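The excerpt is restricted to a subset of chains, each kept in its original location.
Chain nomenclature is as follows: A, B and C, assigned in order of appearance, with residue numbering initiated at 1 for each chain independently.
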Amino acid sequence: MHISNGIIGGPVSLAYGVVAVGLLVLCLGRARQDLNDRLAPMAGLVAAFIFAVQMLNFPVLPGVSGHLLGGALAAALVGPWVGALCVSVVLIVQALVFADGGISALGLNISNMALLGTAVGYLVLVGLLKLLPRTAAGVGFAVFLASIASVVLASQGFVLQFVLGGEVPLTIGYGQISATMAGVHALIGIGEGLIAAVTVTTVAKVRPDLVYALRGARLDRPATGGVPTKVFVLGGLAVAAVLAGGASYLASGSPDGLDATTLEGCTVDADGAITGGSCIAQRAADHELGGSFLADYGIKGIDNATGLAGLIGVALTFAIGLAIFWTVRRRRAAAAPEQVPVAVSAEK
Amino acid sequence: MGAGHTHPMYVHGHSPVHHLAPEVKIAASVLFTIVVVATPRELLPAFGAYAVIIAVLAVLARIPVGWLARRSLIELPFVATAVLLPFFAAGPRTDVLGLSVAVEGLWAGWNILVKGTLGVLIALLLSGTTPARDVLVGLDRLRCPQAITQIALFMLRYLDVLADEARRMRIARLSRLDDPRFLWQVRGFASGLGTLFLRAFERGERVFLAMRSRGYTGRLPAALHEGTVATAGQWAVGAAVPALAVVVLLTDRLLV
Amino acid sequence: MTALLLDDVRYAYPDGHQALHGVSLRIEPGERVALLGPNGAGKTTLVLHLNGILPASGLTGASGTVSVGDRTVDPRDRPGLAEIRRRVGLVFQDPDDQLFLPTVAEDVAFGPANLGLRGAELAARVDEALAAVGMGEVKDRAPHHLSLGQRRRVAVATVLAMRPDLLVMDEPSSNLDPQARRELAEIVLGLDVTLLMVTHDLPYAMQLCPRSVILDAGRIVADGPTRDLLSDADLLARHRLELPYGFAVPVP
């Protein structure tokens, strides 16, 4: 979800830059306690891993790319403070060394992906870990859902930035943009959730000492100390509610400026533009993929269905997540099964 | 294996731009980009002038045009989707080539396209003339917090380790009669990914400990890159670029 | 039919470093040959040619042909490569290049499973190979959590389990404890395979291989009975080889 230069106005970019620096300083302060001999290389690996998975990206909106974000993975393995630093490092290096994401949009990108994404991922994850059984499947499922939540919410962070500082008034409402972003990112979130869940469960099984979210305890053993359970459960539930409800609320918001003629022209032209874009180098396939999402949402926008599309995306995500969780769980009919249904229904 | 061999974006060379200290180049790039972004989108000649500055720098750095073009293509699709904006924007409309487009949208699309592209080119000039590790050295000298440079250093090293471990695992599979397409079968892929992560971590951890046992304290010893510290002259040269951009911006402002 | 035939093999690494300058070699079925030579001579590079890992297809700087039995290695011919890899079992110099699955048992089973073995037969093959190298106990542990010598033994087992026709081992005895080294020698002597073994351990070469080849700077500089080569102190000294402290060529 890199934003390039020139999409968000100068003052808003600057404001976000200031906020990002402020929060990063906070993270640095907290990270100093965490960044010991063991965590330093892990932080580097997490950053490298995120860097690698972010290479697979495609356009979702003009000047904005879609790809895995990695905030929840980072939060699970190195904790929220170092995790936010890891993702920030990825973004800084990408901007400076790989010319990916605008240098002037660094504050925006860090706010969305590093700060918002990691924070949401961590809250949801820790909340779910309190509810789910401490088995490999439980941890994997928690990471899976946390990833989806973090990706979708980070995408909404962009929408907020666009509302505040978009350089141009659009015919499509913010609700639709929000739904588009949520829908696309719910799908991205599923992919990211699977990758993150596999990675974290593998590490948790062999080297539980490396999984920050488990606080060094082995699986199947209750964690000691920490913040009261209630806080995290409530936090996780609140985020899930925002996730499910927020998108639809935004989407049903204002179909302002909707005009049948404009939209007709828009779909046709959008197609034209996509064909134009697909000739660009080797990215053709990815590009068409991104483009078609956009076109789809454009068409459906006519009858206000975009909001629904976003909501369906989120719901679908959870459904698929549940299905995977159930199959995995049935396969390893393991410890503490009676806890699970409670957790799942609460999550819904 | 080791770190710092990742120079995917580095064009080897010995130009004056290559020899400029990394901290100077970073500061100049960031400032230049900010000037570009701060330029009102209507000042067309200013953008032309920026493009000329970039072209001159590219020639000085002896960066092949083909390389710049190929590299910027990677990022360009995201910027180029800006051509969609004229169709989505609200407000008064006009006809271009028989299509009805929004004036405001045209400007907005142009804004993203030109600032995005110039930004990409500036960043490419930086990364094409500065090895990744030197960028970190530069950040370090610009007083970037050590936690960040250290994570970044490990990140670059781990990119190598990941690639290297992935290569080893691939060869191991191949030589024992695996069809690489198997890699994409979900189970194999999933367990492969997890194992890759763990292996890479443990390799990297051992390398880290080996570094520690040779006295590493969180920052590369300055003696290893003493030769590249910026002189006052270099700072002056570096400052000239954004300064020139500001001059362009101001004169254009006054003229238009 | 020769087991292995190399004809004027040249190879330059992608960074431009020329590692092989025209190597020709012929090994008959059932022969056991030691490949000797100083560090950086190109032994590993040569070995990686034997089942088509090098040269990468389309690479310039590589020429010559490698044939295994009646087949020629050709990176573009995938079924042909698969057949060659079935015949040639390669033990890498670095065990980390060989082991990649989460448990030792899975890793050893990987090759035979690709050959089509299943179920009890596969399990038996795995157990047999692990028992041969004395690593039956570590079956369910993760390879990357073993000591280096244990990893090397498991690496040998992964290849033994495939029962190759041509066994190629790159310094198999390094990091092995003395008994494991002798046991490996006994295993190899008991197998009915063609063997090409890279080693710096000249007594070990003497013990296992009647014939030796010396590679230096990417060229074969000597080829003959091991006993003769090892008795020629001048030859050895020219190529950074020498008999170790306290060792004398045993009188036959």
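Here, contacts are C-beta pairs under 8 Å (C-beta built on N, C-alpha and C of every residue); 3 or more make two chains touch, one makes a residue touch a chain.
Keep in mind it's a predicted model, so treat the numbers as computed, not measured.
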Copies per chain type across the entire complex: A x1, B x1, C x2
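To be clear about the criterion, only the chains that are shown with their structure count from here on.
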Where subunit A and subunit B are represented by their mean Cα positions, the distance between them in whole Å: 23
Separation of subunit A from subunit C, taking each centre as the mean of its C-alpha atoms, in whole Å: 48
Residues of subunit C engaged with two or more neighbouring chains: 102
Contacts with two or more other chains, residues of subunit B listed in rising order: 191, 194-195, 198
Subunit B residues within the subunit C interface of the complex: 168-169, 171-179, 191-192, 194-195, 198-199, 202-203
For the subunit A and subunit B complex, residues of the former touching the latter: 2, 4-7, 10, 13, 28, 31-32, 35, 37-38, 40-45, 47-49, 51-52, 57-59, 61-65, 82, 85-86, 88-90, 92-93, 95-100, 102-104, 167-172, 194-195, 198-199, 201-203, 206-207, 210, 257, 262, 265-266, 269-270, 273, 276-277, 280-281, 283, 287, 290-291, 294
Subunit C residues within the subunit B interface of the complex: 51, 53, 82, 85-86, 90, 92, 96-102, 110-111, 114-115, 144, 158-159, 162
